[in-house]
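This view holds just a subset of the chains, kept in their places.
Chain lettering (A and B) follows the sequence in which the chains are written, and residue indices restart at 1 in each chain.
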Amino acid sequence: MLSNLLIPAVLFFALGFLAKLIKSDLRFPSDLAKALSIYLLVAIGLHGGYELGKADLLTALNSVMWALLLGFGMPLIGYAILVFSKKVDAMNAAAIAAHYGSVSAGTFLTAVAYLDSLQIEYDSYPVIMLAVMESPAIVVGLLLAAWSRRRLAQQQGEPVADTENGDDSDRGKLTHILRDAFTNGSVVLLLGSMVIGAVAAPQSMAKIKPFIEDIFMGVLCLFLLEMGMEAARRIGDFRRVGAVLVVFGVAMPVLGGLIGVFIGHLMLGFEVGGTVLVAVLAASASYIAVPPAMRLAVPEANPSLYLTLSLGVTFPFNVVFGIPLYHMMATAVTSA
Amino acid sequence: MNEGLLEGDMHRLHPEKLITVITSDVLGDRLVKAVKQRGASGYTIFRAQGAGSSGEQSGMLDVDTNIVFHVVVPLTKMSAMLDALEAIGRKGHHLKVLVSDVNVLWPEKFE
């Protein structure tokens, strides 16, 4: 925990959080925030693709398969818990759950910075998993929502409301859902950059290296500064969200972390570094790719619920407490 | 509406309706499609921050950026536009829809 708090990225997150708490008039230009997140996605993608080019194919495929499983599985778990808790309706449960199947690039990168600062080595496969995990969760979320919508309508004896104008068939809807999940801007950017990183000629990749490596950590710091402000901004919405959901926003990542540690070490055979990263993938909740997808396709859900949980609860928890916790778990498991 | 206009301006200014939609950036493409299909000559989009029933939209992430969507239409086309917007709203999307009176130079540009 202490060493975590000596990492500039985490400290900048804290600074942003504090700035909003003390009601500072610190303002971040909104195009800068968006530019930083485009940069980070491109940099991770290129880096991951480059690693993928050198990776062991079997382990890579294995990682991808587990990533898909996590992406499909976590939302199902989350949905079950939420529906069981009876604190939100089925549509909100679907939308919230989808966030936990996807990942937060910011959290992942903070974990990388954490490992770097402790000089712990880590495998490159988790970066590939990161890129793979955005879309499945969106697909599951949309399917859960479609299913809940149908069930709700049947209960109320209404005809099924359609989310798309004039696209009524179930088939049409499924292709629609898949298309939405894969044309999502951040998915395109991340997967696209990965492909470019994998196929580009090495000598021309070398020319991009300083852009994606040297200034990377500094950009991450600025990004986290902004995310800290964003997280603090949502604190006021805690009341609206309710205690039970806040507990969910902490319990879900811990559960995810456990599952991730298990998969990372036992299934994929990673050492402590790689295991921590898989835990973070499982534990973190998306705030870039999934929210717009849910806003568009699950309009019945309340955006302030899922944004508060993802940005205001789970993200800060992971950055400050989660990462060292998963590190402890990973150490326990790998040394067992 | 034309009360208070000078004689000469009454002749060159023509009444139309300005429909303003305040909503999430995420819905932008859908609005564009909706008004184009119903014969709008164009549209204008502003990016904005704000707050309302779904909390503060700080404009930092795509998902919490608001857009203010403007479309100027002749009165005859307004109802169809409002129908389309109501349909989107009925699905659960958060839209604020305002209609106001404007007078335009060159009304042929908005047809």
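The working rule: a residue touches a chain if its C-beta (ideal position, glycine included) is under 8 Å from a C-beta of that chain, and two chains touch if they have at least 3 such contacts.
Not measured: the values here are computed from a predicted model.
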Problem set entry | Whole assembly, copy number of each distinct chain | A x3, B x3
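Operating definition for what follows: only the chains that are shown with their structure count from here on.
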Problem set entry | subunit A contact footprint on subunit B (complex, rising order) | 24, 26-27, 30, 47, 49, 54-56, 58-65, 87, 91-94
For this session: Write out the stretch or stretches of subunit A touching subunit B in their complex.
Result: 28, 30, 33-34, 37, 161, 163, 165, 185, 226, 229-230, 233-234, 237, 240, 287-288, 291-292, 295-296, 299-300, 302-304, 307-308
